[in-house]
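Removed: one protein chain of the complex. Kept in place: all other protein chains.
Let's turn to chain A:
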Amino acid sequence: MDILRIATAGSVDDGKSTLIGRLLYETNSITRDKIEALESASKRKGLDFLDLSLLTDGLIAEREQGITIDVANIYFSTPKRKYIIADTPGHFEYTRNMVTGASNTKVSMILVDARNGVLEQTFRHFFISSMLRIPKVIVCVNKMDLVGYSQERFNEIVTDFKRLADKVSFEGQEISFIPISSLYGQNITTQSEEITWYEGKPLLEELENIDIESMNVKLPARFPVQFVVRPKTEEFHDYRGYAGKISSGTFKTGDEITVLPTGQTSKIATIEKFGQKLQSAGAKESVVITLETDVDVSRGNMLVKTTSQLQPLKEIKARICWMDSQALTSGKNYILQHGINDSKSKIVSLNSKIDVVNQETSTEVSELKLNEIGEVTLKTAKPIFADKYEYNPSNGAFILVDEFSHSTVGVGFVL
């Protein structure tokens, strides 16, 4: 069974929590005791319908403010696949959460209120989805019931959205539009009876039909070494295996590999999973690789196929999304963590800042504040084995960590 990870986004009151609640409800993912709790909570709020948004609005602070303040992960499955929804907040102050929630996903679900149409926030979410190279975007035009299920209104919104999307979409990104009503369950899991003019699929069917395999197009083989396994027991006296999770591509036994940064070469002797020997292993698999010859490999090194090498970087140009209340400035030092490898780094220059909404880049910039996006040049103390994010997203991102607070303060995408 495969897993499809989805990020949701929408402005406050777009009905995102209701939509997710609806998906859970209609896929029978909610148990009777939870529905009963929902009924009594809805009644307490003076509502005469099931407030499905209460299912996901978790924290005490949220209930007080009536908004979602952090990334929440929600799970449901169908006989075909398991779904993980990263429910991320829609208001401006929490852009960092949106990037966080969307960082692992293959699908971005953007909500638009049919009455309000495409807002600044809608575009911001689309921009982030594209910056993260999310291959599939589903625009749910919600609250269609409040515009009389009007086809004209829907088409207007589609046109508006496309006009904005043309500026930042990338080749191969797929965008689809679905008119829905979360409150009345229109076009969520079944074809709407109200929206007869819509010829596309309802939301769940759209999700079920996404071909995840085809999204993992041929990428170069990258294996960051996480851990050296040396049991030193009687039985495994000379055993030396390299444990890690393949970040992209496929490795086979017999493949010629190069160790970064040393440049030593060897051949893969075995690929193992808990003692079981595999012929090959692909992206996201946690395995142990043994090599035919003795080479010097330690944590933080990377094995790549000799046929698809990469150039270790010590000077990196990157796009940065800043996530800390203390601004990024040129000349500051941070720990750069790329996958499981890390190095001290210094911001050599802050080159530009992007005004997401107007798509304007300004080069007159002295700092990057919380939730701002810009471009920097960094220097690292040790070489980093990253690909360009655009080319290989799973090996092209890094985080910046504050040296003193140890917090994760920003995320970078190698240019």
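A few remarks follow.
Quick note on the criterion: a contact is a pair of C-beta atoms (placed from the backbone, for glycine too) under 8 Å apart; a residue touches a chain by one contact, two chains touch by 3 or more; residues count from 1.
Please note the rule applied: contacts and distances are computed from a predicted model.
One chain of this complex is left out of the view, and of "Sulfate adenylyltransferase subunit 2", "FecR family protein", "Spermidine/putrescine transport system ATP-binding protein" or "ABC transporter permease subunit", the protein name its UniProt record gives is "Sulfate adenylyltransferase subunit 2". Interface note for the absent chain: among A:21, A:249 or A:339, the touching residue is A:339.
Note that of A:50, A:323 or A:376, the residue touching the chain absent from this view is A:323.
Contact between chain A and the absent chain runs through residues 1-3, 31-34, 37, 41, 56-61, 63, 69-75, 77, 82, 84, 96-97, 99-100, 103-104, 226-227, 229-231, 233, 235-236, 239, 243-245, 273-276, 284-286, 288, 299, 323, 335, 337-340, 394, 397-399, 401, 405-408, 411.
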